[in-house]
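Missing here is one protein chain; the remaining ones are kept as they sit in the complex.
For reference, chains read A, B, C and D in written order, and residue numbers begin at 1 within each chain.
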Amino acid sequence: MSPTLLLLLALGLGLAGWLAARARAWSFRRASPDGRLASLPSYHAWYVALWIVLPVVIFVAAWSAIAPGLVTQAVLASPAADQLPAFGFQRQTILNEARAVATGAAQGVFNPLANEFVEPYRQAIGKYNWIGIIVTVLIAFLGGVWAFLRLKPDFAARNRVEKIVMAILLGASLVAILTTLGIFVSLVFETIRFFGMVNPIDFLFGTHWGPDPMANAANPDPTRYGAIPLFWGTLFIGAIIAMIVAIPLGLMSAIYLTQYANPKLRAWVKPALEILAGVPTVVYGYFAALTIAPAIRDFAISLGASSASSESALAAGLVMGVMIIPFVSSMADDSIAAVPQAMRDGSLAMGATTNETIRRVLVPAALPGIVAGVMLAVSRAIGETMIVVMAASTAANLSANPLESMTTVTVQIVAMLTGEGSFDHPATLSAFALGFVLFLVTLGLNFIALRVVKRFREAYE
Amino acid sequence: MSARDVSVFYGEKKAIDNVSIDIPTKYVTAFIGPSGCGKSTFLRTLNRMNDTIPSARVEGEIMLDGEDIYRSGMDVVQLRARVGMVFQKPNPFPKSIYENIAYGPKIHGLAESKDELDAVVEKSLRRAGLWEEVKDRLQDSGTALSGGQQQRLCIARAIAVDPEVILMDEPCSALDPIATAKIEELIDDLNGRYAIVIVTHSMQQAARVSQRTAFFHLGKMVEYGRTSDIFTNPLEQRTQDYITGRYG
Amino acid sequence: MSARDVSVFYGEKKAIDNVSIDIPTKYVTAFIGPSGCGKSTFLRTLNRMNDTIPSARVEGEIMLDGEDIYRSGMDVVQLRARVGMVFQKPNPFPKSIYENIAYGPKIHGLAESKDELDAVVEKSLRRAGLWEEVKDRLQDSGTALSGGQQQRLCIARAIAVDPEVILMDEPCSALDPIATAKIEELIDDLNGRYAIVIVTHSMQQAARVSQRTAFFHLGKMVEYGRTSDIFTNPLEQRTQDYITGRYG
Amino acid sequence: MSEQIAPTRTPAFEARLKKRYAAEKRFKTMGLAAIVFSIAVLIYLLGTMTLNGIGGFQRAEVAVPMDFTQAGISADPSVMGTSGAVQSLEAQGLPDVVEYFAVEALGEEGADEIGSQAWRDVAAAISADPGIVERQETFWIPASADLAQGLAGEGSPELQALASSLAEEGKLAKNFDTGFFTRADATNPQQVGIWGALKGSILTMIVTLALAFPIGVLAALYLEEYAPKNRWTDLIELSINNLAAVPSIIFGLLGLAVFLTIFPSYRSAPLIGGMTLALMTMPVIVIAGRNAIKAVPPSIRDGALAVGASPVQVVFHHVLPLALPGILTGTIIGMARALGETAPLLMIGMRAFVASPPDSFTAPATVLPMQIFLWSDEIDRGFVERTSAAIIVLLLFLLVMNGLAIYLRNKFEKKW
Partner (left out) sequence: ACGEKGAEPIHAVGSSTVYPFAKSVAETFNRDYPNLPSPTIESTGTGGGFKLFCNGLGEDKPDIANASRRMKASEFATCQQNGVTEIIEIQVGLDGIALASAKGGITMNLTPKMVYEAIAARPYGGEQTNQKWSDVDASLPDVDILVYGPPSTSGTRDALKELILEVGCDTNPEMEALKDSDKDRHAQLCTEVRSDGKYVDQGEQDNLIVQKIEGNPNAVGIFGYSYLEENADKVQGLNMNGVAPTYENIANFEYPGARPLYVYVKKAHIGAIQGLSEFLTQWTKMWDRDGELAKIGLVANPDDVMAKSMSAATNYDTLDGSELK
């Protein structure tokens, strides 16, 4: 029997317990002199139902892990087992196939030997199904009875049920911590392996990036693993150029929408702007590479910049900036609108014009929210790969000239992980180290941002 | 400042009904009346702060120096610089104390140099009776002050641009008695230098600080006169009832 | 209900200093005093609504039916069902009028059937003097009512769970005089059925609706007694000063 | 007023005032310009995409009249409509029949340029309507990719010539390709469809929503309503904010290292893709959810507490329903981002060729943005238009999702 069916069974039993407990609570209630219970009947019902379902869920989880093993053991004990290949994959597929037929997931077998096992499988599965069902019912029954016997008119069922609810809430918030931990774990081992091959000092402070995934893996050239140009490229494209576009445009849009535009226009323009963030990045990539980049090159050449190439950090950054306008504008819009009216009134009553009020009072007061929006936007920009690949190429340059080609950390991560290099090569492993460092950096930045925002937040309350 | 047949509407609803009043230039005028009678609404019409409420509409004329402030060419910015306002809840900007005071002079370009600005800030704080308390921490945030100090800061901010009229909408309702006493002292001090209009729900306060009192009820101005007359010898029964606590 | 040596702290700051008071079960008790003196704070200790303020801490005991409501095993939820509360600003739930009233009875399981619930809703609305005005639109949102109606709705909501005590924190301060009059009428009506404690900043109101008055000042209870005595013949100079408008 | 003119009424003041009004005007114009610029870019992008993509919904087809009365094909009603139909027809020589009629209609050259699999379309039609074999019928059969290119004026000159002559005779035309919405990926641009990827996206989004929404909402409720303010909750807050900022590719590595280790057989499956994207989406929902919960007026909580509701009841009866519109806004932003995301899915095997639409959450699948990415790098030029068409489908999907959220938001929005 599949775990799904066992769970359905448990739910059915839980429902039965729920109804029984509720009926009992109602009978208490009729019997009590003031018609009042410590908790509502439905809380009694939930209490019993949870006591039935939760233990069963735990059991089913455990059972679905061990039952297949037990079934296989039983099958292997059958006489036909002697014909099986001794070990390995072949044996496993034959068994799998026989099981698929036995459970009805497949019509016929592909490997004739498997036929022999269909019947043993059927029997073993049948047997363990029964065991599973019986134990499930037993556990449900025991849990249900135990909980049921505790019901009394003054039993604080609500408190207990709510404790479980609180535990679930707490559990949900722990998912974030687990995810963080998961990221850490999934990066750290390969990172350590990488640092075993390339000195972290060379990696973190080197200024030349040019790993060759096809080169000899045994003694990598540490001078080719300097990540500074990547981090610089990331910063330059994602955090400087893109922000120079997105912050003024996003902020000005938000200001116009909250302070000047009439509400009807705002209701239309705001969602329209949000579409900008939803356009697939491939589209932006082509737009950047085939429209913006050549235009920038021609413009630069007309100004006399001889070395202008059509791959430039500027093209990638500009287009990326457009893409993240809505992140800035939406968050800024919300936080400007949330500045207390008293601040606005205070400034207007001093005889300030609207723009003076916005620039000198509203924007500073809304700064935490604006910063949060910018942070989201920056992270989106940093994580973006397609636009960079298409418009700024994948060559790592350490340069302050926006007309040169550059690349970013995430582009390299993707390139290394989906390239032709082998996975024990330091070039490929460097992707994990890059990810790890990037992760630590964002963690640090967020730590600082959180502090700053907290401090700011006290400001106007 | 004088109002002629002023009515104010919020959408369809008439919140002020045909009020005419002359506000003397060197006295403190108090507006009293039960909650919702339109005191705040009328006060805000005096410096066009109700322009910020989209649904609000004003009829009638309000004259300042012989000019109707609702006439089409009126410069609202200048008007508000001339008619300052202090709100019920102290609302200092989340900036330093210095910046709070310097804000008005800066945007209006009233000080030509840093020294001049310093002088304006000091003078305003002194007049607001706050100088001694804050002179050592002008760079602290204005929001770090106590409620009473914040309210005096807001008053200092208003007088920093040298207005002709100061409007105060229940400036003490969020304050404790000691802070309230300080503000009242300050109003006494400023009296004679500026025209002051104060809205209050406390008749005691009106009696203490004002020379003229206007009693509003359900959007109408019921009675207006010398404070002493209103409190001891009101002409209208409603005023009498209100003052003696029959309602409100 | 009675309080013994109750002090309340917000963090370090003492907001209520050693107050002892016996609140009679069938009368209206008014708390008056200048702003910030701790009236609301003390009121909220009576049904442990200050549990929601993380920094608040209570010392002393408050006895309800011979039990200290701050003892460790106390069921706060049940306490609040027994000691209801009405707030300064009317705060109906954004649900239908019916749902607003039925909410309390539902979560406490006070009605076994729909009919019974209907009956409770009708009874509560009648007592709150709102039935006639809303009986045809019980499914309209509670927030669509006027301010005074909303406040009566909140009172109806509080009495729907049949509390022993009703606490009201400036229930009329956001209302116009007509709505205020209705609420006061209602309090008069409820008087005798429930113990009612009302905080007000209006001495007139205290004088009109209460039988007992407590005067608070700077966190201390200065004087407590029959309302008529307090208003005509206070024992303390501070009470006298406040009532006659020297401060506040 | 006083003998001395007030500083706010001097001519100098009025002169400055003029400048300030000018600045005001400039500022407002800048704001308007920012919006106009953003909208213009949007319109440009949408416009070019629509222009490029509109052709992607069509395909070049040739008209082949077939007179089955002479063909000797029998459509056994017991087989037709079942999975054996195609085999049965193939065994009866349907491919040759089709070939024959194609030569009849288009000449040798033209017949070479119908897809080698064209007979399958005919077979499907017969299977659906066995009556066809009794009569004469004109089929529109997809042209080969080369001929389609020729029709578009590209490719070799011979084919261009052939295409234009066929087109003149009315035997070759671009028809609306309804099959584009029912087929999955293929190697031939004439045969591709978007349904496989669209269904993959739908399945993935369902998993993402089913995980990220409850977890995000519950976490937001916990943090905003119950969590004590201590180091522990600071840590949770930090990790949530950080997760919102971590580049998406890193979530792919997480999915690879964690989910695919636990469920190795679900590589490429929407289930794993959805789980990975859920981790990415959850922080966005938490952050937006917390803001929405914060915006619920405390007076509502007080009101409920004061009638004796427990904290859990307060939250689930009052706070959550009121915060829902705001939570939905966050959800939609997060889901929109997840919908367009490719990088993390690269790592868990969704950059794949899947020729049939996924039939369950655990079947191999790809998603719309990935399909767009794959098609954009196809060698065959017929994919250019198809790529744009796929982009339009993605945007429409996005719009539908947004519209739904806005509708729900308005529905739940209550005034207080």
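In the analysis below, a residue touches a chain if its C-beta (ideal position, glycine included) is under 8 Å from a C-beta of that chain, and two chains touch if they have at least 3 such contacts.
Computed from a predicted model, the values in this text were never measured in an experiment.
Engineer: Which shown chains does the hidden chain touch?
Structural biologist: A, D
Engineer: Please identify which residue in D:R9, D:K174, D:K294 or D:R381 touches the non-displayed chain.
Structural biologist: Once the missing chain is taken into account, the touching residue is D:R381.
Engineer: Going by the contact rule already stated, which one of A:T136, A:T281, A:T428 or A:N446 would touch the omitted chain in the full complex?
Structural biologist: That would be A:T428, which touches the missing chain.
Engineer: Can you list, in ascending order, the subunit D residues touching the missing chain?
Structural biologist: Here the touching residues of subunit D are 83, 86, 117, 120, 154-156, 185-187, 263-265, 267-268, 346, 349, 351-356, 362, 364, 374, 376-381.
Engineer: If the missing chain were put back, which residues of subunit A would it touch?
Structural biologist: Considering the whole complex, subunit A reaches the absent chain at 2-3, 64, 68, 88-90, 92-94, 96, 99-100, 103, 105-106, 110-111, 210-217, 219, 221, 286, 289-290, 294, 307, 309-311, 389-390, 393-397, 404-405, 407, 411, 415-425, 427-428.
Methods note: only the chains that are shown with their structure count from here on.
Engineer: Averaging only over C-alpha atoms, locate the centres of subunit B and subunit C and give their separation in whole Å.
Structural biologist: 33
Engineer: If you average the CA atoms of subunit A and of subunit B, how many Å lie between those two points?
Structural biologist: 54
Engineer: Would you please write down the residue numbers of subunit B that are in contact with two or more other chains?
Structural biologist: Where subunit B meets two or more other chains at a single residue, that happens at 77-78, 81-82, 107-108, 161.
Engineer: If a residue has to touch 2 or more other chains to count, which residues of subunit D qualify?
Structural biologist: Answer for subunit D, listing residues that touch two or more other chains: 8, 20-21, 310.
Engineer: Please output the residues of subunit B touching subunit A within their complex, sorted ascending.
Structural biologist: Within the complex, subunit B contacts subunit A at residues 47, 49, 52, 77-82, 84-85, 87, 89, 91-95, 103-104, 107-108, 141, 143, 154, 157-158, 161.
Engineer: Provide the residue numbers of subunit A that touch subunit D in the complex, in ascending order.
Structural biologist: Touching subunit D: residues 158, 162, 165-166, 168-170, 172-177, 179-180, 182-183, 185-187, 248-250, 252-253, 255-257, 259-261, 269, 271-284, 286-287, 322, 325, 329-330, 334, 351, 353-356, 358-359, 372, 375-376, 378-380, 382-383, 385-386, 409-410, 413-414, 417-418, 432, 435, 438-439, 442-443, 445-447, 449-450 of subunit A.
Engineer: Which part of subunit D faces subunit A closely enough to touch in the complex?
Structural biologist: These residues of subunit D touch subunit A: 8, 20-21, 23-24, 27-28, 30-35, 37-39, 41-42, 45-46, 49, 214-216, 218-219, 221-223, 226-227, 234-251, 253-254, 256-258, 279, 282-283, 286-287, 291, 310-312, 333, 336-337, 339-340, 342-343, 346-347, 351, 369, 372-373, 376, 387, 391, 394-395, 398-399, 402, 406.
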